[in-house]
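Supplied in structure tokens, the structure appears directly below.
Just one protein chain is left out here, and the rest sit where they should.
All chains are identified by letter, namely A, B and C, in their written order; residue positions are counted from 1 within each chain.
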Amino acid sequence: MPVELTLIHHAARVALLILMAAMFLALYRLVRGPNLPDRVIALDLIATLALGMIVAYAILTGQPVFLNAAVILALIAFLGTVAFAKYIERRMSE
Amino acid sequence: MGLAATIFSGFLLAILAPFLHRLLRGKTGWVFALLPLAIAIYLAGFHREVRAGEALRAAYEWVPTLGIRLSFYLDGLSLLFALLISGIGALVLIYAGGYLHGHAQLGRFYSYILMFMASMLGVVLADNLLALFIFWELTSLSSYLLIGFNHEKEDSRSAALQALLITGGGGLALLAGIILLGSVGGSYEISALANADGVIREHPLYLPALLLFLLGAFTKSAQAPFHFWLPGAMAAPTPVSAYLHSATMVKAGVYLLARMNPILGGSAEWHYLVTLAGAATMLIGALLALPQTDLKRLLAYSTVSALGILVLLLGIGTAEAAKAAMVFLVVHSLYKGSLFMMAGAVDHETGTRDVQSLGGLVKIMPVTALAAGLAALSMTGFPPLLGFIGKELIYEAKLQAPTAAPLILGIGVIANIINVTVAAIVGIRPFVGDKRATPRKPHEAPLSLWLGPLTMAAAGLLLGLFPGLIANSLVSPAIQAIRAEEIVLKLKLWHGLNFVLLLSVFTVLAGIALFFARNFFRRLAGRAQGLSFLTPSVWYQKGLDGLMGFARAQTRLLQNGYLRYYLLTIFLATMLLVFFKLVLPPGWQSLEKFAVARYYEIGLGVAMLLAALVALFSRSRLTAAIALGVIGYGVAVIFVFYGAPDLAITQILIETLSVILFVLVVYHLPAFNRLSGSRSRLRDALVALLFGGMMSALVLKATNLQLHPTISGYFAENSLSLAHGRNVVNVILVDFRALDTLGEITVLAVAAVGVFALLKLKLK
Amino acid sequence: MTSTILRIASRYLTPVFLFFSLLILYRGHNAPGGGFIGGLLAAAALILYAMACGVDAARAKLRIDPRILVAAGLLTALLSGALALFSGNSFLTGRWVMLHLPFLGELPLGTPLLFDLGVYLVVIGITLIMLFALMEED
Partner (left out) sequence: MTEWISAALLIFGALFMFIGALGIVRLPDFFTRSHAAAKATSFGALLMLLAIALHFADPWIIFESLLVIAFIYLTAPIASHMLGRAAYFLNLPMWKGTHIDELRNRYDPEKHTLASGGEGE
């Protein structure tokens, strides 16, 4: 953690706080979600929130290396959703 | 160098045998026989040095730290055995070519027989006890393969298993004995141990080491009560019986006793144990042989009896006994080998081995009859055959046995009388008298089938007439190796008129008389079947069935097909061990390291906890999969929070792929319904909680316990300089600890093959 | 009945994924990445393609059977270790060579990279073995 906390670092901490709150909202949908697609949406959202957290943390610690993780997350996260969609579709065609 | 070459050339040819056989077709036997012949001639060339006493040595380091060296040592004893092995080996290879002519797997047979010959040579030439042990086990293995050669037949398989279990078990005892002896004597080299014998015999560990060695030798040489595997081994093709189970392999135990005589021998325990075992086996072998009607079983039991005689002589331990043992060794190998081959030839021609339905073959198979006759006469100890000299020496040795001479002599005479009868039944009866109907119309055996028996029988005659030939070039150096003292040996046919000669004549006459009364004994044996529960083979069978029963019960208990019980056992066992370790002394340092938990870590932690609860209580498996996905991404972010981008990326990828995997698997699983009752779910919950608690405690303890200095410092500094890489994680993976990664990817590959097999398993 | 959008998208996305995975594989020595991660990414790319255009199309596009990939990967890893033997030091020591390309400047190539390539192929192979086997249950 860098010693002098300038404005951007405070902004990053606030951003992390907001993302935490958003995480709990998504979890609410995960628990309540009446049917499967709702929960898949929650998963997709949490993935993007995770990306946000990584970016905020990268700024907070001044370590751009975490961006690589963000790149992969952006690339890969949608595969889960597509897999669920394919599953529902195959289930339907039976 | 040459010694090692003799052994490994055998192994090499064994590997090439199946391919060469396809090229050489009919003449394989003859061509392969050239190798053992060459070995015999090569080794025979050393008889002058061996006679002069300096042994030929060669040694190669193998596992220096454990003291295992491939060291070889040629002296009188090993020369005698090596010549027997290679000489008879050559004849057996030719014989096998004829006997198994046109057999589909003849190539495989040759490779097993050659493998056996090479390992047997290894046993007799090895100087390092551990090297000897390795070759010893190889002989048991090749005997297993050979006995079970026609593996379609159930009795061949069970006989092979029986032989392997007993000789293998003995081998284990031998290994233990070797290690004990090695620790006592300070080295595994036989030559080194030989001059440390004084200290060994007084050492408290001497008795256990001796017992273990004897166990190894007795199981291999079919001494009572381990004798029953030898008649069983007759299920093997006849060339095997002729080679392994009469002339060479079963003599490995005798060789071991002879070789260890200067080291372990000479003490009272050795004398009583070995003499007792030898005498008992001699008697039992003979008595069991009498009622037999199958040619090969008759010979098998008489081999047991002959081995008993050899062990008895080594037990007596006098110079006279050693001389008798060595001469009888040669005598027995010659006549028993040729009788076995004759039995094979007769079986090959007439289609039966039952003595009662064979007769009058002399006119049809004159050459085989000649060989059989000579061998049988040598077996009965009839002059001028070498067998006569052998018998004379045996009787003299027994006469002068230090303890219980009359008893030993008495048993010896009975055994020899039965020996004579068996010789008559096997060697003479099938060829004389009126011709009997046999399944196949017999005609003279082909050259390859009568060459072996005739050569060996002729050798018996030749050596009988001119014993000097082998007296001081082979027999006396062998005796020197056993007695470790100078001996001048005079072998001559005629020992003059004395009590021993009278005894021999009496034995032969009684044997012939018993021959005519053999049916009476067969009926007697028939009635004695009731006592069969006493015989060791029944005990062996009971033991085996008991073992199998226990194995089935234990498997049913632990491998009952329910995955959750497997997991349960694994978890409980791990917990038990780890809890035990956690409680132990190093104790718990302070936990201050975890005071500063930043708020977003706590937030993430709570969120993941919630997701875990969702996974736990969700009705549908897919919801659980999604919840696990959330936890996975949470872990990835935690990795980022703790500054590990590599780990985070790996976690993200693995998480997504496992979610996809989950979805695909769930697609194939039947609809989700509660299978387990509440009670078992409660049990599972309890186990899960305990296991989770244990893991957390383990991690906590591991992080603040410093058993060894950390190595990460070393990797960090040298990552760039040594391995040209700044990403320490990857550098460790592919350079510093590449071997571990190599292991890991191999494990992954094997796992994937397993998964593929399971998935492709179409449940029919 | 696969969705057209997914099929078109995967036709463009898969090459991007594969290129990216090779990039990660190569730069793994100095920056986050490496054989394992590259392999997983490449496998994900092919799974995307399989989901979009069917498993058989994906197998055709891959042209090599995943099991051969695993074997090839293991062999490459072993070979990279053996190279060190030829030059006299022990198994698996890193041997480096500096490649001077005309305009790209130096390109350091080392046996650890070859080892990483082995890991890369093995990881792709095993992931695809499992997932393709699951996907083609028709």
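Heads up, the rule we're going with is that contacts are C-beta pairs under 8 Å (C-beta built on N, C-alpha and C of every residue); 3 or more make two chains touch, one makes a residue touch a chain.
Source: prediction; values computed, not measured.
Undergrad: Among the chains you can see, which ones touch the chain that has been omitted?
TA: Counted over the whole complex, the chain not pictured touches A, C.
Undergrad: Touching residues of chain C against the unshown chain: what are they?
TA: With respect to the unshown chain, the touching residues of chain C are 1, 3-7, 9, 13.
Undergrad: For the chain that got dropped from the picture, name the residues of chain A it touches.
TA: Interface residues of chain A facing the absent chain: 6-8, 10-12, 14-16, 18-19, 21-23, 25-26, 28-29, 35-38, 40-42, 44-45, 48-49, 51-52, 55-56, 58-59, 64, 67-68, 70-71, 74-75, 77-78, 81-82, 84-86, 88-89, 92-93.
One rule holds for everything that comes next: only the chains that are shown with their structure count from here on.
Undergrad: Whole-Å distance, chain B centre to chain C centre, using C-alpha means?
TA: 46
Undergrad: Distance-wise, how many Å sit between the C-alpha centres of chain A and chain C, to the nearest whole number?
TA: So the centroids are 27 Å from each other.
Undergrad: So the centre of each chain is just the mean of its C-alpha atoms; given that, what is the distance between chain A and chain B in Å?
TA: So the centroids are 63 Å from each other.
Undergrad: Among the residues of chain B, which are close enough to touch at least two other chains?
TA: 645, 649, 653, 656, 660, 664, 667
Undergrad: For chain A, write out the residues touching at least two other chains, lowest number first.
TA: Correct list: 65, 68-69, 72, 76, 79, 83, 86.
Undergrad: Where on chain C is chain A touching in the complex?
TA: Those residues of chain C that touch chain A are 1, 6, 17, 20, 31-33, 37, 41, 44, 47-48, 51.
Undergrad: Show me the residue ranges of chain B that touch chain A in the complex, using the header's touch definition.
TA: Counting only chain B, the residues touching chain A are 599-600, 603-604, 607, 610-611, 614, 620, 622-623, 626-627, 629-630, 633-634, 636-637, 640-641, 643, 645, 648-649, 652-653, 656, 659-660, 663-664, 666-667.
Undergrad: Which stretch or stretches of chain C touch chain B in the complex?
TA: Going through chain C, the ones touching chain B are 28-37, 40-41, 43-44, 47, 67, 70-71, 73-74, 77-78, 81, 91-92, 94, 96, 108, 110, 112-113, 115-116, 118-119, 122-123, 125-127, 129-131, 133-135, 137.
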